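Yeah, one chain of the complex is gone here, protein chain that is, but the others are all in their spots.
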Amino acid sequence: MPQFNPEYFAPQLVWLVITFLALYLLMSRLILPRINGILAQREDRIDGNLQRAEALKEEAAQVLAGYQKAIADARAQAQAALAKAAADIAAETAAREAEFARKMADQTAAAEAGIRAAKTRALADVRGIAGEVAAMMAGKVADTSVDANAAAEAVDSVMKERT
Amino acid sequence: MAAEAHSPLAQFEIQPLGGPIHIGGLDVSFTNSSLWMVIAVAAITAFMLLGTRKQAIVPGRWQSLCEGMYDFVSNMLRDNVGQEGRAYFPFVFSLFMFILFANVLGLLPGAFTVTSHIVVTGAMALFIFVMVTIVGIVRHGLHFFTYFAPQGAPMWLMPLMIPIEIISYAIRPMTLSIRLFANMVAGHVMLAVIGGFAFALGVWAGWLPIAAVTALFGLELLIACLQAYVFTILTCIYLHDAIHLH
Partner (left out) sequence: MDIEAARFIGAGLAVIALGGAGAGLGVLFGNYLNAAVRNPAAAEKWFGRMMMTFALVEATGLFAFVVAMIILFV
């Protein structure tokens, strides 16, 4: 077997030492620090990204809080405006109603006054007519002439008794 | 008995490339073995260097492969040795990559398998053995030798246990080197023998051995990776023993 031929033991050993030493130096000085660097860099990047994501999340939460606050403010404002409008409308309605009521009262009062005047006029007319009728009745029935004034007085007194 | 030109062992023959070189009485001729060691180192360096050339945050396929190998060895070391093993990471990583690339490159047709030589695997295993023993003695002083007396074993068993432990410790470089060496030799011999059948059987039945060789090649690829893994993980386990004493 060629493996047990001691003729080539020495060169193999020498070259094994040379090549393995070269490989060891290349790996430990060049390749491994390089891969280590890449891995460390990646880890840093991932950590950085995580931190940034955290910050973004916080920011988003703040924005959300602000938005909710704005919404709440707007709602409060709207409610205030609504209440004010409702109050205004109520006040105006009340004012109008009051005016209307006053107008109605005036008209009623005027109408009542007219009615009263008409009534008194009618009553006066009635008295006059009653006096005349009484005088005529007296003349016709009793065949006595009664003075118009006396008849009117009598009617007055009777009306006073009746009313 | 030397292997003939077409024996299955011819592929393990070492041929000097260029003339013999001697430095201070030491034969340092550049052989095909040396060539494939250099190729393995160059391939590893190129593979890792080109794979990580972009240094991308989001890795591509190649870079993922490089990082995967880094993670693979790193996790192996962490799981088997613990945090103290961090210092040996470059060594363990180089070892894993060297054996892996030597094994896999050796499977290329016409290539020379560096790890199919007992001198190479033996030297690596012996270096690991010596390194691990020194680490143990430096970390624990004379207390290191309590490693050979398992805790909890009854006292009367000690005369039996201690020699067994010492032998199983001392035999480690042998098992470690022969495991890798024998796997590589057996695989390549098997491929060569069955490939030789293809010539012997000719055109009509030659496809059968070729199909077998194709299937075996897959197995050998698996074994090439597996043996690199086993060699590395056993190195890790030995380191663990030296650092933690069981």
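Letters A and B mark the chains as written, and numbering starts fresh at 1 in each.
FYI, contacts are C-beta pairs under 8 Å (C-beta built on N, C-alpha and C of every residue); 3 or more make two chains touch, one makes a residue touch a chain.
The structure presented is a predicted model; accordingly, all values stated were derived computationally and were not measured.
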Message: Under the definition given at the start, what are the shown partners of the omitted chain?
response: A, B
- prompt: Which listed residue, B:Phe30, B:Trp62, B:Phe144 or B:Tyr229, touches the chain dropped from view?
  reply: B:Tyr229
Field: Which of B:Gln55, B:Thr146 or B:Thr175 contacts the chain that the document leaves out
entry: B:Thr175
Subunit B residues that touch the omitted chain in the full complex: 1, 3, 9, 175, 178-179, 181-183, 185-186, 189, 223, 226-227, 229-230, 233
Field: Interface residues of subunit A (partner: the chain not displayed)
entry: 1, 4
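Here, only the chains that are shown with their structure count from here on.
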Message: List the residues on subunit A that touch subunit B in their complex, please.
response: 1-5, 8-17, 19-20, 22-24, 26-28, 30-32, 34-35, 37-39, 41-42, 45
Field: List of subunit B residues in touch with subunit A within their complex
entry: 3, 9, 12-14, 16, 26-31, 33-34, 37-38, 40-41, 44-45, 48-49, 52, 55-57, 59, 63, 66-67, 70, 89-91, 93-94, 97-98, 114, 116-120, 123-124, 181, 185
